[in-house]
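Right, one structure below, let's go through it.
Here the complex is missing a single protein chain, while all its other protein chains stay put.
After this line comes chain A, so read on.
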Amino acid sequence: MASSTISSNSIPFITKKYESLAAFTSNSTLPIPNSRKRVSKKVVSVMTPQQVVRNPATTGSVKTNMTLTEKILAKASQKEGLTPGENVWVDIDILMTHDVCGPGSIGIFKKEFGENAKVWDREKVVIIPDHYIFTADERANRNVDILRDFCTEQNIKYFYDIKDTGNFRANPDYKGVCHVALAQEGHCRPGEVLVGTDSHTCTAGAFGQFASGIGNTDAGFVLGTGKLLLKVPPTLRFVMDGEMPSYLLAKDLILQIIGEISVAGATYKAMEFVGSTIESLTMEERMTLCNMVVEAGGKNGVVPADAITYKYLEGKTSLPYEPVYSDFQARFLSEYRIDVSKLEPLVAKPHSPDNRALARECKDVKIDRVYIGSCTGGKTEDFMAAAKVLLASGKKVKVPTFLVPATQKVWMDVYSLPVPGSGGKTCSQIFEEAGCDTPTSPSCGACLGGPKDTYARLNEPKASFTSVCVSTTNRNFPGRMGHKEGQIYLASPYTAAASALTGYVTDPREFLN
């Protein structure tokens, strides 16, 4: 069990421990390489049949030590034990789809199972229009109609519809960004398997469940059968200890990790987050952490369920759930230890989420807009964090600052919850005093560009040569927020708000404490 210190100049305090790899007999080339280039070469067929020989562990007399992820998949496939690399048919607890991939998934379901086929379970399919809602794009509007017709025909129990796009508040059923809505509406439960036609479905791993993004064809299959063939991923464990400095948010933690392991460092793998820092994080912060595991290529991310999880779930779900935890002797592919108290506010520079830099290193980067929103950075606490920085400064923003609450619930919180230390002001009042744009209708908004008329989309570069945006979203590949030449700096809500105040990428410590 060799231990090595990673020699990267900006993070001298992460150590990585290689566990014995003997357990992974079917996967002998799995050690995580240190260099950025050589990542995850081991692509194994998605349809590889499992061994027919009976594993001794299936008798129940031999206990297999398993990780949290392995245990969930074992339970969902009625196996006593599983090891990474095995392919198993898994029972799906929840399938989520939205207006961008829903119509295609429905098309495949109808084509393959028949025009009159019924979904496997009308209470386990959750359909959440959220991507292209407030647009005049006719095809986008049609796609929401397709979802509505399907939900009516199938009597889908959980369809969060919007009919009046002129005023989202006239639609009590409408939620907004699917991953945040799934949590707020009680569809995320420890120990379960949730799949969705969106890469950020991994967000739900914050609840100690297996959650992963799938394509339309797989979703079409799940709609008909309630099952999916999944390969059991090996787990990377991230042990995060130390008191979280007041100027950091979970976004900084995950940018730190992605910068460390690269955008492909967790391809095909599970990422498990443990340690005293993680235990202190709120559910929304845990969601931010798990949300971006896909930016490292991860299949899923998990945070073990605890009292904070149960508290959040109170009143949200009446269904029983059974949390599971990694065995003490579970095999992890590798383990990373991070002393959170030593981290500094980070950004991911254009054009890759692993292009990590300290926010203060980018203080000369002039920006022309700030965007706060999305499944990653558009939750209630994200707006509270941004408001806190604006309040502390007492100044006005210097660049257009766009605010897109993830869901209707978040929007209401922005307009009603008092910000601590403000003498009872709400986020919306603080934003208005600081000169931000008025918080707009909840949706995925400009995080992924979308139709040309999407609010806050990066369209033509402005007067400056390129448009430079500091954003609380999740991706900054070329063209992500619209224009191909646009430059996106991914950052925490603290850093985004601080940058809005100066017009440059700014470390929030300039305004906090």
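Just so we're on the same page, a contact is a pair of C-beta atoms (placed from the backbone, for glycine too) under 8 Å apart; a residue touches a chain by one contact, two chains touch by 3 or more; residues count from 1.
Quick note on the criterion: contacts and distances are computed from a predicted model.
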Message = Not counting the visible chains, the remaining one has a UniProt entry; which protein name from "Exoribonuclease phosphorolytic domain-containing protein", "Phosphatidylinositol-glycan biosynthesis class s protein", "3-isopropylmalate dehydratase" or "ATP synthase F(1) complex subunit delta, mitochondrial" does it give?
response = "3-isopropylmalate dehydratase"
Chain not shown: contacting residue from A:Phe113, A:Tyr455 or A:Tyr504 = A:Phe113
Task = Taking the full complex into account, find the residue in A:Pro129, A:Pro304, A:Pro405 or A:Gly449 that is in contact with the omitted chain.
result = A:Gly449
Note = Among A:Lys251, A:Lys299, A:Arg331 or A:Arg509, contact with the omitted chain is made only by A:Lys299
Task = Consider the whole complex, including the chain that is not shown, and state which of A:Phe134, A:Phe221 or A:Phe431 touches that chain.
result = A:Phe221
Query = In the full complex, which residues of chain A touch the absent chain?
reply = 37, 39-41, 43-50, 52, 87, 89, 100-101, 103-104, 106-108, 111-118, 120, 131-132, 137, 139-140, 143, 146, 197-199, 201, 213-218, 220-221, 224-227, 229, 263-264, 267-268, 297, 299, 352, 448-452, 475, 477-480, 482, 484-485
